[in-house]
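Below, a portion of the complex is reproduced, with chain positions unchanged.
We just call them A and B in the order they show up, numbering each chain from 1.
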Amino acid sequence: MGGAMSFEPVVLFFVLGVCAGLLRSDLKIPGSIYEALSIFILLAIGLKGGVEMAKHAVGALLLDGLVIVLVGALIPLVAFPILRYLGRLSRADSASIAAHYGSVSVVTFSVGITLLGQELLEFEGYLIVFLVLLEIPALVIGVILARHGQGEVRWGKLLHEVFFGKSIYLLAGGLVIGYVAGPEGIQPLDRLFFDLFKGVLALFLLEMGLVAAMRIADLRTYGAFLAGFAVLMPLFSATLGTVTGWLLGLSVGGTFLLATLFASASYIAAPAAMRIAVPEANPALSIGASLGMTFPFNIFLGLPIYLWMARLMHASGG
Amino acid sequence: MPAQAKLLTILTEAVLEDDVVELIMAQGAEGYTISEARGRGAHGLRSGKWSAGANIRIEVVGDAELCARIAERLQSDYGRDYGLLMFTTPVEVQG
(Lines give C-alpha, C1' and ligand atoms only; values in the text may rest on other atoms or scores of the structure.)
Protein backbone atom coordinates (compact mmCIF):
# COMPACT_ATOMS: atom_id res chain seq x y z
CA MET A 1 0.00 0.00 0.00
CA GLY A 2 2.36 2.72 1.13
CA GLY A 3 5.14 3.45 -1.34
CA ALA A 4 7.44 3.99 1.60
CA MET A 5 7.64 0.49 2.95
CA SER A 6 6.85 -1.73 -0.04
CA PHE A 7 5.80 -4.63 2.13
CA GLU A 8 4.25 -7.65 0.45
CA PRO A 9 2.20 -9.91 2.76
CA VAL A 10 3.04 -13.03 0.79
CA VAL A 11 6.51 -13.12 2.38
CA LEU A 12 4.84 -13.75 5.75
CA PHE A 13 4.32 -17.31 4.58
CA PHE A 14 8.07 -17.70 4.32
CA VAL A 15 8.36 -16.50 7.90
CA LEU A 16 5.69 -19.00 8.93
CA GLY A 17 7.72 -21.77 7.33
CA VAL A 18 11.03 -20.69 8.87
CA CYS A 19 9.45 -20.52 12.32
CA ALA A 20 7.89 -23.96 11.89
CA GLY A 21 11.34 -25.31 11.10
CA LEU A 22 13.13 -23.54 13.91
CA LEU A 23 10.44 -24.36 16.45
CA ARG A 24 10.47 -27.99 15.32
CA SER A 25 6.81 -28.09 14.39
CA ASP A 26 5.79 -31.36 12.74
CA LEU A 27 4.48 -29.35 9.78
CA LYS A 28 5.78 -30.99 6.61
CA ILE A 29 4.88 -30.37 3.01
CA PRO A 30 5.12 -33.68 1.16
CA GLY A 31 7.81 -33.89 -1.51
CA SER A 32 5.29 -34.55 -4.27
CA ILE A 33 3.38 -31.37 -3.38
CA TYR A 34 6.61 -29.40 -3.48
CA GLU A 35 7.27 -30.80 -6.97
CA ALA A 36 3.74 -29.96 -8.09
CA LEU A 37 3.94 -26.40 -6.77
CA SER A 38 7.24 -25.81 -8.51
CA ILE A 39 5.95 -27.22 -11.81
CA PHE A 40 2.98 -24.89 -11.50
CA ILE A 41 5.11 -21.81 -10.82
CA LEU A 42 7.59 -22.53 -13.61
CA LEU A 43 4.86 -23.16 -16.18
CA ALA A 44 2.80 -20.17 -15.08
CA ILE A 45 5.75 -17.80 -15.29
CA GLY A 46 6.72 -19.24 -18.67
CA LEU A 47 3.20 -18.86 -20.03
CA LYS A 48 3.00 -15.29 -18.78
CA GLY A 49 6.30 -14.49 -20.48
CA GLY A 50 5.21 -16.12 -23.72
CA VAL A 51 1.95 -14.20 -23.78
CA GLU A 52 3.88 -10.96 -23.21
CA MET A 53 6.32 -11.78 -25.98
CA ALA A 54 3.47 -12.45 -28.38
CA LYS A 55 2.51 -8.80 -27.93
CA HIS A 56 5.91 -7.46 -28.98
CA ALA A 57 8.04 -7.53 -32.10
CA VAL A 58 10.66 -9.96 -30.84
CA GLY A 59 13.27 -8.84 -33.36
CA ALA A 60 13.44 -5.36 -31.84
CA LEU A 61 14.43 -6.90 -28.52
CA LEU A 62 17.41 -8.84 -29.76
CA LEU A 63 20.00 -6.15 -29.10
CA ASP A 64 18.65 -5.38 -25.61
CA GLY A 65 18.66 -9.08 -24.91
CA LEU A 66 22.27 -9.47 -25.94
CA VAL A 67 23.33 -6.60 -23.68
CA ILE A 68 21.47 -8.04 -20.70
CA VAL A 69 22.93 -11.51 -21.17
CA LEU A 70 26.47 -10.17 -21.54
CA VAL A 71 26.21 -7.97 -18.47
CA GLY A 72 24.61 -10.83 -16.56
CA ALA A 73 27.56 -13.04 -17.46
CA LEU A 74 29.79 -10.66 -15.53
CA ILE A 75 28.20 -11.73 -12.25
CA PRO A 76 29.77 -15.21 -11.97
CA LEU A 77 33.05 -13.82 -13.30
CA VAL A 78 33.13 -11.26 -10.50
CA ALA A 79 31.92 -13.70 -7.86
CA PHE A 80 34.48 -16.40 -8.60
CA PRO A 81 37.73 -14.56 -7.65
CA ILE A 82 36.06 -13.14 -4.54
CA LEU A 83 35.10 -16.61 -3.36
CA ARG A 84 38.36 -18.24 -4.41
CA TYR A 85 40.90 -15.68 -3.19
CA LEU A 86 39.08 -13.66 -0.53
CA GLY A 87 37.05 -16.58 0.78
CA ARG A 88 39.75 -19.22 0.23
CA LEU A 89 37.15 -21.70 -0.94
CA SER A 90 38.15 -24.59 -3.19
CA ARG A 91 38.07 -24.06 -6.96
CA ALA A 92 35.02 -26.33 -7.32
CA ASP A 93 33.08 -24.65 -4.53
CA SER A 94 33.91 -21.16 -5.78
CA ALA A 95 32.81 -22.04 -9.29
CA SER A 96 29.63 -23.70 -8.15
CA ILE A 97 28.62 -20.78 -5.91
CA ALA A 98 29.48 -18.32 -8.70
CA ALA A 99 27.13 -20.26 -11.00
CA HIS A 100 24.34 -20.11 -8.41
CA TYR A 101 24.65 -16.30 -8.17
CA GLY A 102 24.86 -15.88 -11.93
CA SER A 103 21.65 -17.91 -12.26
CA VAL A 104 18.32 -16.50 -11.18
CA SER A 105 15.56 -17.39 -8.74
CA VAL A 106 12.09 -17.77 -10.18
CA VAL A 107 10.48 -17.32 -6.78
CA THR A 108 12.35 -14.11 -5.95
CA PHE A 109 11.36 -12.82 -9.38
CA SER A 110 7.74 -13.80 -8.69
CA VAL A 111 7.73 -11.96 -5.39
CA GLY A 112 9.14 -8.98 -7.29
CA ILE A 113 6.24 -9.13 -9.72
CA THR A 114 3.66 -9.25 -6.95
CA LEU A 115 5.37 -6.28 -5.33
CA LEU A 116 5.07 -4.32 -8.57
CA GLY A 117 1.41 -5.31 -8.74
CA GLN A 118 0.90 -3.88 -5.30
CA GLU A 119 2.74 -0.68 -6.17
CA LEU A 120 0.65 -0.46 -9.37
CA LEU A 121 3.80 -0.30 -11.48
CA GLU A 122 3.98 -1.69 -15.04
CA PHE A 123 6.93 -3.66 -16.37
CA GLU A 124 8.20 -4.95 -19.70
CA GLY A 125 6.72 -8.44 -19.85
CA TYR A 126 9.45 -9.83 -22.05
CA LEU A 127 11.88 -9.64 -19.12
CA ILE A 128 10.54 -13.03 -18.11
CA VAL A 129 12.54 -14.48 -21.00
CA PHE A 130 15.71 -13.70 -19.08
CA LEU A 131 14.72 -16.20 -16.42
CA VAL A 132 15.71 -18.67 -19.08
CA LEU A 133 18.45 -16.79 -20.90
CA LEU A 134 20.51 -15.84 -17.86
CA GLU A 135 20.75 -19.43 -16.64
CA ILE A 136 22.65 -20.70 -19.59
CA PRO A 137 25.80 -18.53 -19.52
CA ALA A 138 25.90 -18.70 -15.71
CA LEU A 139 25.97 -22.49 -15.60
CA VAL A 140 28.38 -22.82 -18.51
CA ILE A 141 30.76 -20.26 -17.00
CA GLY A 142 30.52 -22.06 -13.67
CA VAL A 143 31.66 -25.29 -15.23
CA ILE A 144 34.47 -23.65 -17.18
CA LEU A 145 35.73 -22.01 -14.01
CA ALA A 146 35.61 -25.31 -12.15
CA ARG A 147 37.36 -27.26 -14.88
CA HIS A 148 39.89 -24.74 -16.15
CA GLY A 149 43.01 -26.87 -16.61
CA GLN A 150 41.47 -29.54 -14.36
CA GLY A 151 40.45 -32.72 -16.18
CA GLU A 152 37.76 -33.18 -18.77
CA VAL A 153 34.26 -31.69 -18.72
CA ARG A 154 31.25 -33.82 -19.47
CA TRP A 155 29.83 -31.14 -21.78
CA GLY A 156 27.21 -33.42 -23.27
CA LYS A 157 25.75 -34.21 -19.86
CA LEU A 158 26.06 -30.63 -18.71
CA LEU A 159 24.36 -29.04 -21.69
CA HIS A 160 21.65 -31.68 -21.53
CA GLU A 161 21.14 -30.85 -17.86
CA VAL A 162 21.07 -27.11 -18.59
CA PHE A 163 18.54 -27.26 -21.42
CA PHE A 164 16.45 -30.24 -20.40
CA GLY A 165 16.69 -29.94 -16.64
CA LYS A 166 13.12 -29.49 -15.55
CA SER A 167 13.29 -25.84 -14.48
CA ILE A 168 14.58 -24.47 -17.75
CA TYR A 169 12.54 -26.95 -19.74
CA LEU A 170 9.26 -25.92 -18.10
CA LEU A 171 10.04 -22.20 -18.27
CA ALA A 172 11.05 -22.45 -21.92
CA GLY A 173 8.14 -24.77 -22.72
CA GLY A 174 5.71 -22.34 -21.09
CA LEU A 175 7.25 -19.47 -23.07
CA VAL A 176 6.78 -21.30 -26.34
CA ILE A 177 3.21 -22.39 -25.58
CA GLY A 178 2.30 -18.87 -24.40
CA TYR A 179 3.86 -17.36 -27.50
CA VAL A 180 2.21 -19.80 -29.92
CA ALA A 181 -1.21 -19.72 -28.27
CA GLY A 182 -1.20 -15.97 -27.65
CA PRO A 183 -3.34 -14.07 -25.15
CA GLU A 184 -6.68 -15.43 -26.41
CA GLY A 185 -5.46 -19.00 -26.64
CA ILE A 186 -4.17 -18.92 -23.07
CA GLN A 187 -7.14 -17.09 -21.68
CA PRO A 188 -9.12 -20.22 -20.68
CA LEU A 189 -6.08 -21.32 -18.67
CA ASP A 190 -5.93 -18.02 -16.80
CA ARG A 191 -8.24 -19.28 -14.05
CA LEU A 192 -5.60 -21.78 -13.04
CA PHE A 193 -2.26 -20.29 -13.98
CA PHE A 194 -2.75 -16.59 -13.35
CA ASP A 195 -5.59 -16.17 -10.84
CA LEU A 196 -4.17 -18.75 -8.45
CA PHE A 197 -0.57 -17.71 -8.94
CA LYS A 198 -0.17 -15.60 -5.86
CA GLY A 199 -1.85 -18.13 -3.59
CA VAL A 200 0.36 -20.91 -4.88
CA LEU A 201 3.37 -18.68 -4.42
CA ALA A 202 2.33 -18.27 -0.78
CA LEU A 203 2.26 -22.04 -0.29
CA PHE A 204 5.59 -22.38 -2.04
CA LEU A 205 7.11 -19.76 0.22
CA LEU A 206 5.81 -21.68 3.24
CA GLU A 207 7.66 -24.74 2.00
CA MET A 208 10.78 -22.74 1.18
CA GLY A 209 10.75 -21.41 4.71
CA LEU A 210 10.75 -24.97 6.03
CA VAL A 211 13.71 -25.87 3.85
CA ALA A 212 15.55 -22.61 4.55
CA ALA A 213 15.27 -23.25 8.29
CA MET A 214 17.37 -26.37 7.81
CA ARG A 215 19.89 -24.45 5.73
CA ILE A 216 20.43 -21.65 8.21
CA ALA A 217 22.31 -24.10 10.42
CA ASP A 218 24.51 -25.11 7.47
CA LEU A 219 25.42 -21.52 6.92
CA ARG A 220 26.45 -21.07 10.52
CA THR A 221 28.99 -23.83 9.97
CA TYR A 222 30.58 -22.07 7.04
CA GLY A 223 30.99 -18.81 8.78
CA ALA A 224 30.96 -15.10 8.35
CA PHE A 225 32.64 -14.80 4.97
CA LEU A 226 29.91 -16.67 3.14
CA ALA A 227 27.15 -14.86 5.03
CA GLY A 228 28.67 -11.53 4.07
CA PHE A 229 29.04 -12.62 0.46
CA ALA A 230 25.40 -13.72 0.40
CA VAL A 231 24.27 -10.20 1.30
CA LEU A 232 26.80 -8.01 -0.52
CA MET A 233 26.88 -9.89 -3.80
CA PRO A 234 23.16 -9.32 -4.52
CA LEU A 235 23.57 -5.63 -3.71
CA PHE A 236 26.37 -5.41 -6.24
CA SER A 237 24.44 -7.36 -8.87
CA ALA A 238 21.32 -5.30 -8.29
CA THR A 239 23.29 -2.10 -8.87
CA LEU A 240 24.59 -3.56 -12.12
CA GLY A 241 21.01 -4.42 -13.08
CA THR A 242 19.66 -1.01 -12.15
CA VAL A 243 22.23 0.80 -14.26
CA THR A 244 21.80 -1.58 -17.19
CA GLY A 245 18.01 -1.29 -17.07
CA TRP A 246 18.16 2.48 -16.96
CA LEU A 247 20.64 2.66 -19.84
CA LEU A 248 18.41 0.39 -21.91
CA GLY A 249 15.50 2.72 -21.25
CA LEU A 250 13.39 0.29 -19.25
CA SER A 251 10.51 1.59 -17.12
CA VAL A 252 10.90 1.87 -13.34
CA GLY A 253 9.19 -1.51 -12.96
CA GLY A 254 11.37 -3.09 -15.62
CA THR A 255 14.56 -1.64 -14.13
CA PHE A 256 13.55 -3.01 -10.74
CA LEU A 257 12.86 -6.45 -12.20
CA LEU A 258 16.19 -6.56 -13.99
CA ALA A 259 17.94 -5.66 -10.75
CA THR A 260 15.96 -8.40 -9.01
CA LEU A 261 16.93 -10.95 -11.65
CA PHE A 262 20.61 -10.09 -11.34
CA ALA A 263 20.47 -10.02 -7.54
CA SER A 264 18.65 -13.31 -7.13
CA ALA A 265 20.50 -16.59 -6.77
CA SER A 266 19.25 -19.96 -7.97
CA TYR A 267 18.35 -22.83 -5.63
CA ILE A 268 16.46 -25.10 -8.00
CA ALA A 269 18.06 -25.22 -11.44
CA ALA A 270 21.67 -24.47 -10.48
CA PRO A 271 21.97 -27.03 -7.66
CA ALA A 272 20.75 -29.81 -9.94
CA ALA A 273 23.07 -28.80 -12.78
CA MET A 274 26.12 -28.30 -10.55
CA ARG A 275 25.54 -31.63 -8.78
CA ILE A 276 25.94 -33.32 -12.16
CA ALA A 277 28.63 -31.13 -13.68
CA VAL A 278 30.81 -30.25 -10.67
CA PRO A 279 30.02 -33.07 -8.25
CA GLU A 280 33.03 -32.44 -6.03
CA ALA A 281 31.54 -29.09 -4.96
CA ASN A 282 29.77 -29.21 -1.61
CA PRO A 283 26.07 -28.49 -2.24
CA ALA A 284 25.52 -27.44 1.37
CA LEU A 285 27.69 -24.37 0.79
CA SER A 286 25.97 -23.07 -2.31
CA ILE A 287 22.42 -23.88 -1.24
CA GLY A 288 23.11 -22.62 2.28
CA ALA A 289 24.19 -19.27 0.90
CA SER A 290 21.57 -18.86 -1.81
CA LEU A 291 18.54 -20.26 0.01
CA GLY A 292 19.50 -19.75 3.65
CA MET A 293 20.71 -16.20 3.29
CA THR A 294 20.32 -14.47 -0.11
CA PHE A 295 16.75 -15.51 -0.68
CA PRO A 296 15.37 -14.17 2.62
CA PHE A 297 17.59 -11.09 2.33
CA ASN A 298 16.20 -10.40 -1.12
CA ILE A 299 12.53 -10.80 -0.34
CA PHE A 300 12.60 -8.86 2.92
CA LEU A 301 15.21 -6.15 2.41
CA GLY A 302 16.57 -6.45 -1.10
CA LEU A 303 13.40 -5.92 -3.11
CA PRO A 304 12.40 -2.69 -1.32
CA ILE A 305 15.98 -1.44 -1.77
CA TYR A 306 16.06 -2.31 -5.46
CA LEU A 307 12.74 -0.56 -5.98
CA TRP A 308 14.07 2.50 -4.25
CA MET A 309 17.19 2.32 -6.40
CA ALA A 310 15.15 2.06 -9.60
CA ARG A 311 13.04 5.05 -8.61
CA LEU A 312 16.09 7.08 -7.63
CA MET A 313 17.85 6.28 -10.90
CA HIS A 314 14.82 7.31 -12.92
CA ALA A 315 14.20 10.42 -10.85
CA SER A 316 17.79 11.64 -11.00
CA GLY A 317 18.73 10.20 -14.38
CA GLY A 318 15.64 11.12 -16.33
CA MET B 1 17.36 -66.80 -11.56
CA PRO B 2 18.93 -69.46 -9.30
CA ALA B 3 17.36 -69.93 -5.87
CA GLN B 4 20.55 -68.87 -4.06
CA ALA B 5 21.27 -65.27 -4.94
CA LYS B 6 22.40 -61.95 -3.50
CA LEU B 7 20.38 -58.83 -2.84
CA LEU B 8 22.37 -55.64 -3.41
CA THR B 9 20.82 -52.61 -1.72
CA ILE B 10 22.04 -49.20 -2.93
CA LEU B 11 21.24 -46.00 -0.99
CA THR B 12 22.17 -42.93 -2.99
CA GLU B 13 21.12 -39.51 -4.27
CA ALA B 14 17.97 -39.24 -6.39
CA VAL B 15 19.75 -37.15 -9.04
CA LEU B 16 21.81 -40.22 -9.93
CA GLU B 17 18.80 -42.40 -10.70
CA ASP B 18 19.05 -42.47 -14.49
CA ASP B 19 22.81 -43.05 -14.49
CA VAL B 20 22.75 -45.77 -11.86
CA VAL B 21 19.92 -47.63 -13.54
CA GLU B 22 21.75 -47.53 -16.85
CA LEU B 23 24.87 -48.89 -15.23
CA ILE B 24 22.93 -51.68 -13.49
CA MET B 25 21.30 -52.87 -16.69
CA ALA B 26 24.55 -52.52 -18.64
CA GLN B 27 26.21 -54.90 -16.19
CA GLY B 28 23.60 -57.50 -17.07
CA ALA B 29 21.06 -57.36 -14.25
CA GLU B 30 17.65 -58.87 -14.98
CA GLY B 31 15.87 -56.04 -13.20
CA TYR B 32 15.86 -53.64 -10.30
CA THR B 33 13.43 -52.08 -7.85
CA ILE B 34 13.44 -48.47 -6.66
CA SER B 35 11.72 -46.78 -3.75
CA GLU B 36 11.95 -43.25 -2.40
CA ALA B 37 13.99 -42.64 0.73
CA ARG B 38 15.49 -39.96 2.90
CA GLY B 39 18.10 -40.16 5.61
CA ARG B 40 21.35 -39.05 7.06
CA GLY B 41 24.95 -40.10 6.55
CA ALA B 42 28.42 -38.72 6.08
CA HIS B 43 27.05 -36.24 3.53
CA GLY B 44 24.63 -34.80 6.05
CA LEU B 45 20.85 -34.70 6.27
CA ARG B 46 18.97 -35.59 3.11
CA SER B 47 15.41 -34.67 3.95
CA GLY B 48 13.72 -35.90 0.78
CA LYS B 49 12.08 -32.49 0.51
CA TRP B 50 13.10 -31.75 -3.05
CA SER B 51 14.82 -33.75 -5.68
CA ALA B 52 18.27 -32.28 -4.98
CA GLY B 53 17.92 -33.43 -1.36
CA ALA B 54 16.20 -36.77 -1.84
CA ASN B 55 17.59 -40.30 -1.76
CA ILE B 56 16.57 -43.44 -3.55
CA ARG B 57 16.86 -47.03 -2.45
CA ILE B 58 17.65 -49.41 -5.30
CA GLU B 59 17.55 -53.18 -4.95
CA VAL B 60 19.07 -55.63 -7.37
CA VAL B 61 18.74 -59.39 -7.02
CA GLY B 62 21.36 -61.38 -8.88
CA ASP B 63 24.34 -63.63 -8.48
CA ALA B 64 27.16 -62.61 -6.15
CA GLU B 65 29.49 -61.75 -8.98
CA LEU B 66 27.01 -59.37 -10.65
CA CYS B 67 26.30 -57.61 -7.38
CA ALA B 68 29.99 -57.19 -6.65
CA ARG B 69 30.62 -55.82 -10.15
CA ILE B 70 27.82 -53.29 -9.89
CA ALA B 71 28.94 -52.18 -6.44
CA GLU B 72 32.51 -51.76 -7.58
CA ARG B 73 31.57 -49.68 -10.61
CA LEU B 74 29.21 -47.48 -8.60
CA GLN B 75 31.83 -46.94 -5.93
CA SER B 76 34.46 -45.86 -8.44
CA ASP B 77 32.10 -43.63 -10.46
CA TYR B 78 30.16 -41.95 -7.64
CA GLY B 79 31.65 -42.99 -4.30
CA ARG B 80 33.88 -39.98 -3.91
CA ASP B 81 31.48 -37.14 -4.65
CA TYR B 82 28.02 -38.47 -3.86
CA GLY B 83 26.18 -39.91 -0.89
CA LEU B 84 26.34 -43.68 -1.41
CA LEU B 85 25.93 -46.70 0.85
CA MET B 86 25.76 -50.24 -0.54
CA PHE B 87 25.42 -53.62 1.11
CA THR B 88 24.60 -57.18 0.08
CA THR B 89 22.61 -59.94 1.78
CA PRO B 90 22.20 -63.54 0.75
CA VAL B 91 18.64 -64.28 -0.33
CA GLU B 92 16.69 -67.30 -1.43
CA VAL B 93 14.64 -66.53 -4.52
CA GLN B 94 11.18 -68.12 -4.34
CA GLY B 95 8.88 -69.50 -6.98
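Here is the rule we go by: a residue touches a chain if its C-beta (ideal position, glycine included) is under 8 Å from a C-beta of that chain, and two chains touch if they have at least 3 such contacts.
Keep in mind that this is a model prediction, so the values were computed, not measured.
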Stoichiometry of the full complex in this file, by chain label: A x3, B x3
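Going forward, only the chains that are shown with their structure count from here on.
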Rounded Å distance, chain A centre to chain B centre (Cα mean): 34
Contact set on chain A toward chain B in their complex: 29, 31, 34-35, 38, 207, 210-211, 214, 218, 268, 271-272, 275-276, 279-280, 283-284, 287
Parts of chain B lying in touch with chain A, wherever the complex brings them together: 13, 15, 36, 44-45, 47-54, 78, 80-82
